[in-house]
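Yeah, one chain of the complex is gone here, protein chain that is, but the others are all in their spots.
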Amino acid sequence: MRYSWSAPNPSFLERLAGASPLFIYRPAHFLKKFHIDHATAEELDANAGGSRSWAARHNRVDNLYKFDNPDLPTLQPWMNVTRPPANRFEAVRNPYYHRIDEAGRQLPYVDRIFMSQASAQLIPAKAGSGEVDLQARAIFFNNFPFLKQGEKRNDYVTHLWREAKGSHIALYPNLNIDDPGWRALFRDVRFRRALSMAVDRSLINEALYFGLAIEGNNTVLPDSPLFKDEYQLKWATFDPDESNDLLDAMGLTERNSDGTRLMPDGRPIEIVIETAGESTEETDVLQLITESWAEIGVKIFSKPSQREVFRNRIFAGQTQMAVWTGWENGVPTARFRPKELAVTSQHQYQWPQWGQHYETKGKSGEPVDMPEAQQLDALHAEWLATRDPDEREAIWHKMLTIHADQVFTIGIVSGVMQPIVVREGLNNVPKEGIYNWDPGAHFGIYRPDTFWFDR
Amino acid sequence: MFNYLIQRLLIMIPTLLVISLLVFIIIQLPPGDFLSNRLAELQSQGDSAATERIEFLRAQYGLDRPFFEQYAVWLGVWPGPDGFSGMLQGDMGHSFEFDLPVTDVVGDRIWLSVIVSFATIIFTWLVSFPIGVYSATHQYSWGDHSLTFIGFLGLATPNFLLALVLLYLANVWFGTEIGGLMDDQYLDQPWSFGKFVSVLEHLWVPVVVIGTSGTAGMIRRLRANLLDELQKQYVTTGRAKGLGRFRLLMKYPLRMSLNPFIADIGNLLPQVVSGAAIVSVVLSLPTTGPMLLQALESQDQFLAGSFLMGLALLTVVGMFLSDVALALLDPRIRLGASGTR
Partner (left out) sequence: MTDRSTENPLEHFVSQEPFDPYSIETMTPEQERFFMASQWKMMWWKLLRHKLAVISGVILLVLYASILISEFLAPYDLNFRDRRSIFAPPQGIHLFHEGKFVGPFVYGYDQKLNLETLQREYTPNPDKVYKLRFFCRGDEYKFWGQIKGSFHFVCPAEGGTFYLLGTDRLGRDMLSRIIYGTRISLTVGLVGITISFLLGIVLGGLAGYYGGWVDSLVQRTIEIIRSFPELPLWMALSAALPVTWSPILIYFGITIILGLIDWTGLARAVRSKLLALREEDFATAAVLLGASPRRVIGRHLLPSFMSHLIASATLSIPSMILGETALSFLGLGLRPPITSWGVLLNEAQNINVVALHPWLMIPVIPVIITVLALNFFGDGLRDAADPYK
């Protein structure tokens, strides 16, 4: 089978191997009877199942990713046998799974998997009382002491894996804000550097993550072959004096009676930071940052809202600063497309309008008008065009340097530990690892089809 | 009386219409809609093939139409993309979140909701009745004060915290599985003795938590009514004629003071749904409360809208029935006085 394209498509392999992969195939024998090109009208009617059109019906039954159709053949190790809706799904071994172990035995080892739905708030409690065999979802670092407490009594162990996001929590100053006063401030790199250096990362690490997280920028993690110390630490050490110097050098020497610095047009520098309001962690981090930024004369108001409202405001360019996670992929190699480093999507909250411009191919949003960002785009285009792995690596390093230098986003801590609850006797689950969605598929890269119970 | 009933029945229709409009407005109030939020979510995860799928759904369910047209289609008075299919035709719509017809999603949960509500109401009665009666007959004694105190304690404690604490204690003391209405292994299984026992094990926490917050109101009402009745002449006459205390209490005043409870049944439904919703969320019960909450948050409009309309219908009908029952019971109302009290 040969695939070719008219323009370079370097992400093809990456997407095929992704956590939510590109399915370039479908089970033909099963689906042909739902397709207008391959089935007679009577067959379509017989299989319509209450749908109003053949396309709707086909769409409903061909979801290889969602596993919502137990009749649909699959290539995965287990197949779902519970028809939705249900609160508890059972997956049994797929007798046609194509992998075998070194002894020639067909994988997977585990015969059945049960997945129950429960309220996210209760899952740590359920895990801590021994109701699960393998759990990572909805469990957070601060649940670890509770989980550790129940280990002996409830017959499980708790491993700690590392998150592989570029940053666990990052601040996104909106470079596309429509207010000219704020735009000038945020576009000035000295301002961003000053803000970044006034964040006491070690305090946050100590208070919330028991000192176990990695303090630094929103960038690649030490596990990545592209890692360099300067990417992580440049402009990320806690130095309020230097921050004050930078802000003074910018000319922001006027202060009001509260001690807050004033912008050139006289308004006090009071930044409204918007959050999706979903975790107390964000609130706590902002509380600590409020105190340390007060020392350099910058005041913060934190504004929680619902996730959709939060997003829409960002896309519309109405927010000043937003809080979110950092890069999704913190452990890239040079083979990965550097799409999170360039302007590619409106979901990059530091430049949503430029991202929109790229996504809609110019129909809405604003074109990139900052030289450093344009450089990033140029490098991205170069990466897409080249085939030489060394050149790709060089391009990555150039882009990482620009990010470390320009502080487009203010990363706080990364590599936060993720507790993994594993039943005593479930083997082949690594003690240490990374916990990430893409790449990683949570447990996927550690091959769950090789997990086995020794009792 | 007959006229009165007909009048009430006729008024129900515009009432329901207004409620339906309010429900629809309320659901549409937050900006955006389910599909655009889902789209944004998928895009943020890097899934760009989702766009076509979502646009297809949008056209199919008519979400690109203006507000009033969507409302009319939902009601069933205006043809949608596939002809007339709204509530008047019995089509409750499609739930985007679950990707199923609304009736499927609501169907299972309704029965469990009924079980929990029923058990809660019985519990509330069992607790508040004796306390209310004792309180009225021994007014201002220390027994009165302490029992009332206990009865009100349930009202005063925030439900969500109490639920979580009881959940934890049930697990530590009795080994009950955390959350849900039954152990995981019985989920979606046919009924058996084991499943029944498991449900009982899990049921007592929500019943106690929700029930105790209802006892206070009932105690208060029962006590007030009983006190009023006990002042009346016929009670003194009965005592003077030698009727035993207890017998006297049971035979006359108690029956009179039960009046307001019948009147209250109409109100019970929305209260139980709301009060139970928060506790159900905390305890992760597969009832209608969390489903409604989830639907409202994610703007799953047909699920939320149709369910609320169903609830409103039941409530309005319930109120009507309780008015009828009251009219039958209380001759003063039947013979005309001043409408309902």
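Order as written gives the chain letters A and B; numbering starts at 1 within each chain.
The definition used in the following text is that contacts are C-beta pairs under 8 Å (C-beta built on N, C-alpha and C of every residue); 3 or more make two chains touch, one makes a residue touch a chain.
Please read these numbers as outputs of a predicted model, since none were measured by experiment.
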Among the chains presented, those that the missing one touches: A, B
Selected residue (touches chain absent from view) among A:128, A:216, A:317 or A:365: A:128
Residue, one of A:82, A:135, A:260 or A:302, that touches the chain absent here: A:302
Which residue of A:80, A:116 or A:143 touches the chain not shown here: A:143
Missing-partner contacts on chain B, residue numbers: 11, 15, 18-19, 22-23, 25-27, 29-30, 140, 145, 148-149, 152-153, 155-161, 164-165, 168, 216, 220, 231, 267, 270-271, 273-274, 277-278, 282, 289, 292-293, 296-297, 304, 308, 311-312, 315-316, 319, 338, 341
Residues in chain A touching the chain absent from view: 121-122, 124-125, 128, 142-146, 148-149, 203, 206-208, 210, 212, 274, 277, 280, 283-284, 287-288, 290-291, 301-306, 309, 313
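Keep in mind that, in the parts below, only the chains that are shown with their structure count from here on.
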Contact footprint of chain A on chain B as seen in their complex: 30-32, 37, 40, 43-47, 49, 53, 56, 60, 82, 98-100, 104-105, 108, 167-168, 171, 177-180, 184, 187-188, 281-284, 286, 290, 297
Contact footprint of chain B on chain A as seen in their complex: 20, 22, 52, 55-56, 59-60, 68, 82, 84-88, 114, 116, 118-119, 121-122, 125-126, 129, 131, 306-309, 311-312, 328, 345, 347, 437-438
